[in-house]
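First the structure, which I've put down as structure tokens, then a few questions once you've had a look.
Note that one protein chain of the assembly has been removed; the remaining protein chains are unaltered in position.
For reference, chains read A, B and C in written order, and residue numbers begin at 1 within each chain.
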């Protein structure tokens, strides 16, 4: 399982969380990574943890003041990027452009989407993975596997129907190790986490609990 | 073949073009329709021509000042709508929402996109049809069938791979009747036209030439 | 006082509300108008009521599929337009462009904004009027004059500081005739209304109550 800890713009110490993710990564079979803000990428990557960007823009080198260039986040140490997170929705043509930009810079890509139809659409753009984030579960603490297990299975089927090489992650409703296992049983090859680790009093302990059953 | 004449915000008389489209429609086997601005829908529909909207928003009845409600364009006489035209690109989640809104109001849907990958993505959202609009051909007068015939065939294949019930229209590079025939030969079930008819000195004659070979 | 009834995308009968607004307008010294959706402009204007658009785009005649052209809403019968309503926020450069487009088409302009600073900014673009819409009051039923009277006075002062010819409307928190009077006492030259009239069982009675003290 791939476990990606999204730090959003939380008031956490990104280096402290990165250290915790790196340490837990060394003691589990799961693959762990952390996605800080662009301004924090370099110091997070220096910890040795697998580092992801939260977003890249559909641009090339040039006159794009205030935008996020794939090459620059790669230079700062990112090896992958989220695209179209529910908090950073993009136009369809720009998701396509951002996936192309990320590929050009050698970044792995996870395109987020709301429901199985949009997951099929995201998969058609050829990212490495898609993440299904039912809006009604984001931040609720309700595990997706209990609230609406069909949505994960339907997302896996929708992605597989379009492109069988695109993995599916579960992007909301993951609070416990059992949730991670349940997501895997439903066909997900990974999960996105956020507040459960990033805002925990002890991020390392929280993460250890999450990956313990894997 | 379905021939949809998009009036954009051209300085044409929408009722005069609508009359022309209706008259030609009565003398051809092709299915003809016209897409005026929202403010012109009612008087265009009154001509008896098949009337389409250029856009609907992903909204329901409620507090959405300045937005385009699918039910209202249907009430004004539209029977279908373009979504995500290259001049009105939407977020992926909003294309999904606009297709759902259009279905709810009984409108037929054509989702536009740039290239075969995005056509596959659009098809995954379950519209009635998709229209491929290569940005490099829009408004150039170069027929898509000559400039890049692969893009139409690839779009047809991409849509078919995702959902075989979704038709494909050719959304740019159509200037002559031969272009329409060529688009059909490449697998398109219709075409989007704009300036070639709407800005013609004699829209009726221009349209007759276009549908003559059908 | 100018009283503008915004129909948003409410499930009301726009012609019935327009008839009511026109009838009340004939029996009061206040100036009354109604702002329907673009697709409803023509049939609302046919009632004889003063008709406003809810939005225009910063565009000219041309290739702008799915956008709202100032000339077209004027042709449909609008004599004015809202710009930058809280439900249709625009980029600063586009508010400027929309005001210019509206002027070009002979439409009166009301630019909406959230707070006194933004009201000053809106006034600097030279519209006919600005409307202050504190987000915390929209749709709450709390009258602006009670909840936060300073915001209206501060908005009047901010607009006056920038351009003394720009009127200020009160764009939220108006439910009763007393609220309208209070807004006027605070320096507003008009009010924006929405659900209180458009969703009333008897829009004419609701509007008569509102303008009764004027």
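As a working rule, a contact is a pair of C-beta atoms (placed from the backbone, for glycine too) under 8 Å apart; a residue touches a chain by one contact, two chains touch by 3 or more.
Values in this document were obtained by computation on a predicted structure and should not be read as measured data.
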Among the chains included here, which ones are touched by the excluded chain in the whole complex?
A, C
Residue among C:113, C:132, C:151 or C:210 touching the omitted chain:
C:113
Which residue of C:125, C:152, C:169 or C:206 touches the chain not shown here
C:125
In the whole complex, what residues of chain A lie against the chain that is missing from view?
6, 8-11, 35, 37-43, 54-55, 59-69, 72-73, 75-76, 82, 85-88, 139, 194-195
Touching the missing chain, which residues of chain C?
84, 89-96, 113-115, 117-118, 120-126, 158, 161-162
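We adopt the following convention: only the chains that are shown with their structure count from here on.
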Among line, ring, star, complete and other, which one matches the pattern of chain touches?
line
The distance between the C-alpha centres of chain A and chain B, rounded to whole Å, is 36
Chain centre separation (chain B, chain C; CA means) in Å:
33
Contacts with two or more other chains occur in chain A at residues none
